[in-house]
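Mind looking over this structure? Questions follow.
One protein chain omitted, others in place.
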Amino acid sequence: MGPGENATPDDNEMAFELGRAIAKQGWITLTGGRSFGVMEAAMKGARDANGLTIGVLPDSNDQHASENAQIRIVTGMGSGRNYINVLSSNIVVVLGMAAGTASEVALAIKSNKKVILLNQDEITIRFFKNIGTYRVMVAKTVDEAVLQIKDYLAVHQR
Amino acid sequence: MGPGENATPDDNEMAFELGRAIAKQGWITLTGGRSFGVMEAAMKGARDANGLTIGVLPDSNDQHASENAQIRIVTGMGSGRNYINVLSSNIVVVLGMAAGTASEVALAIKSNKKVILLNQDEITIRFFKNIGTYRVMVAKTVDEAVLQIKDYLAVHQR
Amino acid sequence: MGPGENATPDDNEMAFELGRAIAKQGWITLTGGRSFGVMEAAMKGARDANGLTIGVLPDSNDQHASENAQIRIVTGMGSGRNYINVLSSNIVVVLGMAAGTASEVALAIKSNKKVILLNQDEITIRFFKNIGTYRVMVAKTVDEAVLQIKDYLAVHQR
Partner (left out) sequence: MGPGENATPDDNEMAFELGRAIAKQGWITLTGGRSFGVMEAAMKGARDANGLTIGVLPDSNDQHASENAQIRIVTGMGSGRNYINVLSSNIVVVLGMAAGTASEVALAIKSNKKVILLNQDEITIRFFKNIGTYRVMVAKTVDEAVLQIKDYLAVHQR
C-alpha cells in the first residue's frame, strides 16, 4: 500500500523492487489497482518478475485500472475499498505516506493484520506504534521487509 | 452466481459443468467464494479444468472460504459484497435462484451488466425481463450459455 | 423503496400518500435520498405531515440529495448502499419496480426483513413469494400497508 499521485520517485523505485521481490517469492501483490504511484510501481515490479497482481479498484468500472493489474476487483466504493484491500492481504507493507495510505495502516491495525512500515519517517513510526504496538514492524529495505514476511508466514502460514 | 445452501442437486451438477466450460475457454470463474452450493460447484468445476477461481467473501476473514477459491477477496460486508461480485464480472451467469442470487441479478441489470439466466423457470425469466429487457439473456444449457458469452465477448472484448 | 427515474405518476402519487401515512404514525421514512421518483415523493409526503426523513445516498457527497431528505447519510458506495437501506429499516415497503428496487427486495428477504409489496403486479408477487415465502406480504392500498406495519410492530416492537 502507498500513495498514488503523491508518491515520490524514491517511493516508486522501492515499490518496483518490492513488487519484484514479492513475485520472486511466489507471493501475490495486491494493491489499490490504479495506474500511478506506489500501486502502479509495485504491480509493474511484480509483473516484471512474472508475479500475479490484484487491483482492488475504487471506481464502479475498471477504466482507470492499471494495465499491470491482472485481477481487477471493482468495488464502486471509493476509498471505502481500502478496508477490503487490508482484509484481503496476509501482510500489509506500506511504502510512502498519504491520507489514503494512512487509513489503510490504521484499518490494518484495527483488523489485527501485521503491518510493515517500509522506509518511513520517525513521526509516522511513532504514531502507528502508539496505536498498534504489537501489529507494527519497521523495515528500512526491501530485503528486510521480505525477511520479516518470511518469518511471519513461517509461523502463520495458512 | 447462484444459491448456497438452497441449491438443488441439479443446480450443483450444472454449476460444475459451467465452471469446467468457463475454465476450458481460458476465462476466470468469480463467485461468492463460500464452500457450498452453486458457488462451490462452479469453482470445483473450474479447478477440475485447471481454471483460475476468485471468491469474493462476505465475512471479515477467509475462514469459511471454499478450498476451491484460489484468489480470496475478503470484504467484511456481508451480502453487501454482492454488488462487488457483479461489478467485477464481465458477464453474470445465474444458475438456481434464492434471495442473494436475485439481488445479484438485479444489481447486475442496474449496473448495465449482461446477465444470462441459465435453466430458470418462467416466472423468474418474466420478472427479470420486465425490469431489464436488453440486459437479460436466457439459456437452457451450459453450451448455450458459453456460446452467448463468446458472442458477447466478440463484440465487447476489453 | 421504489424506482427513481422510472417511477410512474401512479407510483409517485401513492408514494406521497405512503410518506404522509408513515409520518402520521410517528414513524420515520428512510429512502435512497435522491430527488426524483418514489424516493422523492415519499419524503415529500412525510415532510408534508411533519415526519422525519432519512436519505441514504449513493454518491460521495450530498449534492444530488433531495431537499426533503433531512438526515443525509453519504455512503459513496453507489448501488452498494441498497444493502444499508434495507438493514437500517424495520420494514421495507416497495412501490413501483425497477432493477435497484428489486435488489432491495431481494436483499431484504436475504436479511430476514419483512417486505410489503405495495400495488405490485402478479409476476413480481409470484417471483418474490417463491424466494421469500414467509418474509413477503402483499398490499393493494396504503391503508392496508399501514395496518400490516402496525400488526408487525405490535409483535416485534423494539
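Labels for the chains are A, B and C, by order of writing; each one numbers its residues from 1.
Criterion: contacts are C-beta pairs under 8 Å (C-beta built on N, C-alpha and C of every residue); 3 or more make two chains touch, one makes a residue touch a chain.
These figures come from a predicted structure and were not determined experimentally.
Participant: Can you pull out the displayed chains that the omitted chain is in contact with?
Facilitator: A, B, C
Participant: Sort through C:12, C:31 or C:75 and give me the one touching the missing partner chain.
Facilitator: C:75
Participant: If the hidden chain were put back, which of A:102, A:138 or A:153 would touch it?
Facilitator: Within the whole complex, the residue contacting the unshown chain is A:102.
Participant: Give the residue, chosen from C:49, C:87 or C:125, that touches the chain omitted from the document.
Facilitator: C:87
Participant: Extract the touching residues of chain C with respect to the undisplayed chain.
Facilitator: 28, 54, 56, 60-62, 71-77, 83-84, 87-88, 111, 158
Participant: If you put the missing chain back, which residues of chain B would it touch?
Facilitator: 60, 75-80
Participant: Pick out the residues on chain A that sit against the missing chain.
Facilitator: 77-80, 82-84, 97-103, 105-107, 109-111, 123-124, 126-127, 130-132
Throughout what follows, only the chains that are shown with their structure count from here on.
Participant: Through what angle, between 0 and 180°, must chain A be rotated so its C-alpha atoms fit those of chain B, rounded to a multiple of 5?
Facilitator: Chain A sits rotated relative to chain B by 180 degrees.
Participant: Between which chains do we find the greatest number of C-beta pairs in contact?
Facilitator: B-C
Participant: Same or different for chain B and chain C, where same means more than half of the interface numbers show up on both copies?
Facilitator: same
Participant: Using CA atom averages as chain centres, what separation in Å is found between chain B and chain C?
Facilitator: Result: the chain centres lie 28 Å from each other.
Participant: Where in chain A do residues touch at least two different other chains?
Facilitator: 60, 75-77, in rising order.
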